[in-house]
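Have a look at this one.
Note that one protein chain of the assembly has been removed; the remaining protein chains are unaltered in position.
After this line comes subunit A, so read on.
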Amino acid sequence: MLPNMDYSELPRALQHMLERGRSTSVQALPRRSFLKLTGTLGLAVGIFPHLAAAQSTDAGEAPIALKPTEQPSAFVQIAPNGEVMVTINRLEFGQGVQTALPMILAEELDADWNLVRSQLGTNDMAYVDPLFGMHLTGGSNTIKNSFTQYRELGARVRAMLLAAAADRWNVDVSALRTEAGVVLAPDGRKLGYGELSEAAMALPVPQKIALKDPKDFRIIGQPTQRLDAQAKSSGQQSFGIDFKLPGQLTAVVARPPVFGAKIASLDDSAARSVKGVKAVLRVPLDRGAEGVAVVADGYWQASQGRNALKVEWDTSAVEKVDSEKQLAQFREIANRPGPRQFDADMAPLEAAPLSLEAEFVFPYLAHAAMEPLNCTVRLSDDRAEIWMGSQSAGLDAGVAANVLGLKPEQVVVNVQTSGGGFGRRFSSSSDTAMEACQIAKAARAAGLNAPVRTLWSREDDMRGGYYRPTHLHRARIGFDKEGNVLAWDHTIVGQSILTGTVFEKFQVKDGIDAATTEGMRSPYPLPMRLTVHHPVANVPVLWWRSVGSTHTAFVMETLLDDIARATDQDPVAYRMKMFGNEHPRHRDALQLAVDKSGYGSRALAEGRAWGVAVHESFSSVVAYVVEASVVDGQPKLHRVTAGVHCNLAVNPRTVEAQVQGAAIMGLSTCLAGSEITLKDGVVEQGNFSEFTVARITDVPEFDVNIVPSADAPTGMGEPGLPPLAPAFANAISRLTGKPVRQMPFNLA
């Protein structure tokens, strides 16, 4: 999501963004919040103190302070029985960081992996991304940005345990060693970490620590079962939607049919008489809209109440987007001059011996996570507690504070395990938290002194906006008979995702949003002119798993295949020729996929064709070699062989799962019906009968292969998605002789 940039300004930008709503600032919660947090877990023993100096305002006594993100007490608790609880500074929503981060920490701690547990954190400043300085689960950044952080945390705790053992035995610490949760003395004496944790916590936290040589890793790099596997295989895992407080009520919201519209008239008499309904409240919603919240004992009663509302909406002041008209408008915009990201000389285009022209259309896409959006809020006079699956707990807390008239330090966001998200649980406006807080505030004002869970129906979620934006791409390419590209004139039209967000300052340059163009040209040395238009439309748009690469990879990898086909070259050899001696990770990933698939050495079944694509996104490279056919006029994917380069794979078992899952989400975008469209301002799809996502019958066989590497790891939440659709399309084009230019695929 956020390629190379200087992040040091990000916290300030976040603050600025919140200040636009109201004059408040985001600050660290008081340190005592940890004590409270841990005190409720029954694991109070073994809390490592924050370095006193880090909390001290007395400059006279302060040595070098550790940042909150470096302090073991916020991340590690060791119980007397030796159980190690690791706190995760991210949202766990399927990608497996609640297992991978503990693996990293346990490695340096030398913990007994069987005794390692994990839990999610809050909006405390300890849990910001150590590079970004803000709370963020996104951009496949968790492992990449927190690898060293969690190693150092583990090493610090280990050093404190060693020091405690040295004190206990009155020996020099250098004589001691650790092994799987135990400190060992040369004479054979041993002490478990649980026996030492209380003494260790009284010791100072070391500033500098030595880390292991990666060749000594015994946990990192091992295919490891997820820590939540048992809970998620028995109905025991609690998600945000499952969180329940005593007396809690549930709210559902009648939202306007067009984004940003208001109420013209409301008759709520029938709704109020529905059994279990406690209140009907007019509430301000996201984007200046107005809605009606029905608060009831439970979801069913609330939704029955909502069904009984008689609301007329005033949509006169808002734009009513219509997908067909919008495409015509985008086509017209594409003819205009605009800002350019690349500006190669286009003179060789006219004289090129060979040429092709292409236009691609990509629709809006809904994230459609399986757990509908939800947020539980408990208010008191001077405090708000929030429970939600949040990819951006600090932003959500700041927006909540703005809504509630509280200071940010009076708001706690307890991050809840989520049933997927794919970007939707970090909206630029914190719409989920904002609306839930408006409802909780209105309910309290109406005399309902109870926690309120706002729950979205599937239709609310699917029609609620924040889609992957629709895009039009156009290309004119001149090339020679060897496939050398002489000039590539390219235009993209699509809404900007980052304009108006905390990232605008860094990622929108000279009118071009980097989230729109990421994945264009690179890694190929192409003479490209890239013109970008960002029309504004009344449809909220958002990052969606792999963001710009959802469309740029498709365009680049299918057009390169077209050129290879037009010049009678093998698509793998053509790409390798383009890489030259550069891009070793692309070469290795592609070669591994080729070798493992049998491409070029194995004959395919009748009616099948190979398809190839390779793409880097979020610092990892994934190559696919696929087998596909056309059955009854419909494209069918049979087999996917992946070559993956993510440097050191912390948990190869999760990497495999993420590649399979991302590829299947990519496959979903190819299937008929996988599009969000608007008619007269209204989203036409509301549920899975209208918005296609892949089912088990759509799914190919998989073989995922990881290129061995000892380099510092890069993330894998997103990079498996982008190359799937173009590899599939390339196979289909080889079968039909016609290029695939539209998503979802339409072979008619």
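Everything that follows uses one rule, which is that contacts are C-beta pairs under 8 Å (C-beta built on N, C-alpha and C of every residue); 3 or more make two chains touch, one makes a residue touch a chain; residues count from 1.
Quick note on the criterion: contacts and distances are computed from a predicted model.
J.: Just to verify: the chain that's not displayed, which of "D-ala-D-ala transporter subunit", "Aspartyl/glutamyl-tRNA(Asn/Gln) amidotransferase subunit C", "(2Fe-2S)-binding protein" or "SHSP domain-containing protein" does UniProt list as its protein name?
T.: "(2Fe-2S)-binding protein"
J.: Of the residues listed, A:Glu83, A:Asp110, A:Glu371 or A:Glu675, which one is in contact with the missing chain?
T.: Missing-chain contact among the listed residues: A:Glu371.
J.: Touch as defined at the start, partner being the missing chain; which of A:Trp169, A:Phe217 or A:Phe239 qualifies?
T.: A:Phe239
J.: Which listed residue (A:Pro11, A:Pro80, A:Pro284 or A:Gly298) would be found touching the missing chain in the intact complex?
T.: Only one listed residue reaches the unshown chain, and that is A:Gly298.
J.: Of the residues A:Lys190, A:Lys212, A:Arg458 or A:Lys577, I need the one that contacts the missing chain.
T.: If we include the chain that is not displayed, A:Arg458 is the one touching it.
J.: Name, in rising order, the residues on subunit A that touch the hidden chain in the full complex.
T.: These residues touch the chain not displayed: 93-96, 225-226, 228-239, 241-242, 244, 250, 275, 297-300, 368-372, 417-422, 457-459, 653, 657-658, 660-665, 667, 687-689, 693-697, 699, 701-702.
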